[in-house]
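Inspection log for the structure reproduced underneath, given as structure tokens.
The complex is shown incomplete by one protein chain, all other protein chains being positioned as in the whole.
After this line comes chain A, so read on.
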Amino acid sequence: MSNYVIETWDLSKQYNGKAGCKNITLQVPRGSVFGFLGQNGAGKSTFVRTMLGLLHPTAGKAVMLGHPIGTVESRQKVGYLPELFRYPDWLTGQQLLEHHAQLCGLSRSQGRAVIRDVLEQVGMAGRERERIRGYSKGMQQRIGIACALLSDPELIFLDEPTSALDPIGRKEVRELITRLRDQGKTIFLNSHLLSEMESVCNYVGIIHRSELVVHGDWRKLSSVAPQVELTVEAASFSAGEELPAFVTESRLLREAASRATWLLTLDQDNRVPALLQALVGRGAAVHEVVQKQQSLEEVFLYWVQKKEGEAHVADHENHV
């Protein structure tokens, strides 16, 4: 069994040579929560819809759960919540789930048990006998997530799964995603809400203007050298002479009362113990050392701006 549930090689879906997604080569590790990040219109949903066989790729190839995309086998153990979740509004929630359970090949009794379970998971138990046309947007999104979970999928695509939910609903969905990950399922999460993604995703792919910029463990995609915020007794520390060689840069952030806070840039992120030893050894009175962690937003912006810069240079060279 492959370690990756999704592997793509130069996968493209373009409309008259424009937009969509272009030359996407990525791997999604099994059991991960993979966040696919990008601005509106970057090509996130196009990529997902191509993986699910709703769109036919214009170039490249891809494998999902060991089968080429577009085949029935590739979708056998896949759940999907679309961004534009629209369900037949003349059905009740229960009827919708029953139809999907039949499509998943579940028997009537299996279907009943699974439907009860997924309704509980998404907080819709007790509302399933109502018609979908009477559901709020948030309830429709919840019933959509229930649909996605019906087949006990190994891979679940959630395209903007919290777009219609209130803060409590969002928190519940984040907890659900974590639970699903703990069950060994892979979640492919499409979103541009970076703060939400940060707490649940371990892997990310960043797509910008149809092209994949970078992908991998997002904490390793950090663009900036490791940094610490050091708070010391101002009189006991002078940055100029007392810093070891692995501190490549130092900057005074603030001074309050007798304390000074410095931002130190290290050459490697495992230098903190050595830094502390060196400072104490040289008589510095250390109050606090905080290792700086880049947020997902900072990582995202760094890579997008880098890509923009490269595109700008390439454009300039083409004109010259």
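Assume a contact is a pair of C-beta atoms (placed from the backbone, for glycine too) under 8 Å apart; a residue touches a chain by one contact, two chains touch by 3 or more; residues count from 1.
What we mean here is this: contacts and distances are computed from a predicted model.
One chain of this complex is left out of the view, and of "Methionine/alanine importer small subunit", "Spermidine/putrescine import ATP-binding protein PotA", "ABC transporter permease" or "Ion-translocating oxidoreductase complex subunit E", the protein name its UniProt record gives is "ABC transporter permease". Within the whole complex, the absent chain has one touching residue among A:Asn23, A:Gln76 or A:Thr178, and that is A:Gln76. Among A:Cys104, A:Val247 or A:Ala260, only A:Cys104 touches the chain that is left out of the view. Interface note: of A:Leu54, A:Ala225 or A:Leu252, the residue touching the hidden chain in the full complex is A:Leu54.
Interface note: of A:Asn23, A:Gln95 or A:Thr178, the residue touching the hidden chain in the full complex is A:Gln95. Within the entire complex, the positions of chain A that touch the omitted partner chain are 49, 52-56, 72-73, 75-76, 78, 80, 82, 84-88, 90-91, 95, 99-100, 102-104, 144, 147, 151, 157.
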